[in-house]
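Shown below is the structure under consideration.
A single protein chain has been omitted; all remaining protein chains appear in their positions.
Order as written gives the chain letters A and B; numbering starts at 1 within each chain.
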Amino acid sequence: MWTYLRRRILQSALPLIAVVLGVFVLARLTGDPSKLYLPLNATDQMREDFAARNGFDKPIWEQMGDYFLGVLRLDFGESLRTGEPAAEMALRAFPATLQLAAVTMVLAIIVAVVLGSWASLKPNGIADRIVSFFSMTAASVPDFWIAILGIWIFAITLGWLPTSGTSGPLVWILPIATLMLRPVGVLAQVVRGSMVTVLGQPYIKVARSRGAGEMHIVTKHALRNAAAPALTVAGDLAVGLVNGAVVVESIFGWPGIGKLMIDSILQRDFAVLQAAVLITALAIFALNIIIDLGYALLDPRVRPTAGTRARRRGPGAISDTKAEALTNV
Amino acid sequence: MSDDNASTVTVLTQKARKTRGTGRANLWQLLLKDKVATAAAIVLAFIILTAIIGPTLFGDLAQRQDLGARNMPPFSMHLGWEYILGSDSLGRSLLARIIAAGGTTLGVAGAAVLVSAVVGSIWGMWAGFHRGWREAVSMRIADVIMSFPSLLLAVVILYVFNPSAANIVLVLAITRIPLYLRTARAEAAELRSRMFVDAATNFGAKQGAIVFRHIVPNVLPTLVTLATLEFCYVMLAESSLSFLGIGIQPPDVSWGLMVAQGRQYLAEAWWQSVLPGLAIVITTVAANVLAAWLRLATDPGQRWRLQTKKRRRLIGSVVPQR
Partner (left out) sequence: MKLSSPRRTASRASAVAAGIASIALLASCSVANSESQGGGEGGTDETLRVVLTQEPPTLEACDANLTSTGVVVRSTVTEPLVERNPSTGDLEPLLATEWEQTGDNEWTFAIREGVTFQDGTPFDAEAAAYSIDRAVNGDLGCNVEGYIFGDDDLEVEATDATTLTVTTPNPDPILPLKLSFIEIVSPETSNTEFVREPVGTGPYAIGEWQAGTKLTLDRNDDYWGDAPEFSSVEYQWRSEGTVRAAMITSGEADIALGLSAEDGIGDLGVSYPNNETIALRFSGQTAPLDDIRIRQAINYAIDREGIVSSLYPDGDKVAAQLIPEGIVGFNADLEPWPFDVEKAKSLVEEAKADGVPVDTQIIMPVRTAQFPKVSELGEVLREQLAAIGLNVELRMVDTTQHLQYQLSPFVTNEGPIAMLVQHGNQAGDAQFTVEQYMLTGGAQAEFGDPGLDELINTARTLTGEERQAAYEEAFAFERENVVALAPIAHQTVMLGLADRVTYEPNSSTGDELRIKEVSLAG
């Protein structure tokens, strides 16, 4: 397994560099930040000084070289806006998003598994229709709309919850509820579909005829085998959460990496943007590796050898590509 | 297996033989069998139709401002029939704006899905068919795109080019390509290793022919299902970008932009935000229902679910293995 791990890490290094380089170049295409940071009457001399201080007057290859040399020294540059080290700002903001995403995913998985399994017991029955309708609606609402409605209803009108911020346990509820909707919607459908297929397998019928209880069948046999495609989808959703929590973070004042990223984009704070993208990309690559390993743990038949996802297939479960087809990342 | 199930299988096979005409007739019959899916298809068709002809009919009405009729609630017909859904903050008919915005939203989503699906699928099938370094490089490129912050891409494209719906399509298309890439590649790779491809190669069929006649038809159902689901996601993504101020810009209008702009007026004119939001939800739910049906209808191994009568669909029936 360690060879596999090592190989995956090495394989991820190149894309990581490519992402950072891409951000580096693209960010500098958005124009000259000097007008934003210099006073109104800045003279040309001041502009030149500003450019020289931040290396903007050098050709882009040189700037890139300087940046990577700095990265090797663990120096990620400083924020144009606040003067703080960019790495510090990114590392401070990231755990907040991670907490949000982790709790959301765990809750979403639990709720989706329960709902999906319940619906799959009687396909096209009442439970199935209710769950399907709810999950499709949940996956279709714009998150910022729900967030604002949520604040309006629960914080302003009813006064049950705080509007925003980060103090106290209650502040978690609205952001997580908002973020959770789409993952629950998508995952519930995947789990349901997968479970329906698995529950139609011959060995389930055998288990039933041997007198095993329904709950026992569902949890011991069906879930285990239906888990594989759900895991793929859950993994992609988790990645999407890390990237996509920016709207929720903006509205609720959650000091996470998404908010940092959009702010640094709009303010042309290149160093902070690069640091934020770097740390997010690192997390995504790490998450992908963990998911692949988790897959292997789940199904001993699928030990990672070549490591390509196409190989991962449990018996009777929806094929992996079909599972990806159901992903809505 | 009980005799009951054996006879079911026989009935199924016979039925399949009887209804086997052109594949298309089969599909329509299946659709009509499922009431919910039919309803979803009708709703979606209606919305798409409105989106196509609506803007030409209602485009001017959507732009006509009337500062004296601002923030009128729905059913304010005393001002004219066009105010049946109320008016926005500049006195424009909300009905007209929703219709015109639908054209933009569906156009952007449709175009983005089309571009990303075509580019991603072709690329993925090519990579999956050839394997080797082509596959590895393509997968790494997909990783890069997936980890790239789409927000930055949106801002850059907005800045470097002029803001327009076409550029939003570009942003959304680029960020969704990896999904089709990975799916198509995986399917193509798996199919390629199947025997019928070997057989075809042995018979001397050219690579191109193999791809077109064998790989594409098998991959298509998955991709179509994926595209339908992606449609919903792209609509939501566009509305998020508009919310952040880096998507569709005024004076263009889209459902997402209307929801974003209307959020300032939730307290006194909730319909400006809620109604376009409802339009988004209805469209995506209809598309989702249709996608769920498509998923079953295009997979020969699952189609029986739609063909048998309801009580036969319980678990415990034999599932013909794929």
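Definition applied: a contact is a pair of C-beta atoms (placed from the backbone, for glycine too) under 8 Å apart; a residue touches a chain by one contact, two chains touch by 3 or more.
Bear in mind the structure is a predicted one, so any value in this text is a computation, not a measurement.
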item	value
Absent-chain interface as seen on subunit B, which is shown	63, 65, 67-68, 70, 89-90, 155, 158-159, 162-163, 245-246, 249-251, 261, 263-269
Contact set of subunit A toward the excluded chain (per top definition)	30-33, 35-36, 38-43, 46, 49-50, 81-84, 89, 92-93, 95-96, 98-99, 102-103, 106-107, 110, 148, 151-152, 155-156, 159, 162-169, 171-172, 206-207, 210, 212, 216, 219-220, 250-256, 260, 266-268
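Here, only the chains that are shown with their structure count from here on.
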item	value
Subunit B contact footprint on subunit A (complex, rising order)	11-12, 14-16, 18-19, 22-23, 26-27, 29-31, 121-124, 132-133, 136-137, 139-145, 148-149, 152, 189, 193, 196-197, 199-201, 204-205, 208, 239, 243-244, 246-247, 250, 261-262, 265-266, 273, 277, 280-281, 284-285, 288, 308-310, 320-322, 324-329
Residue ranges of subunit B in contact with subunit A within the complex	139-141, 143-144, 146-153, 155-156, 159-160, 179, 182-183, 185-187, 189-190, 222-223, 225-226, 229-230, 232-233, 236, 239-240, 243-244, 256, 259-260, 263, 266-267, 273, 277, 280-281, 284-285, 288-289, 292, 295, 299, 302, 305, 310, 313-317, 319
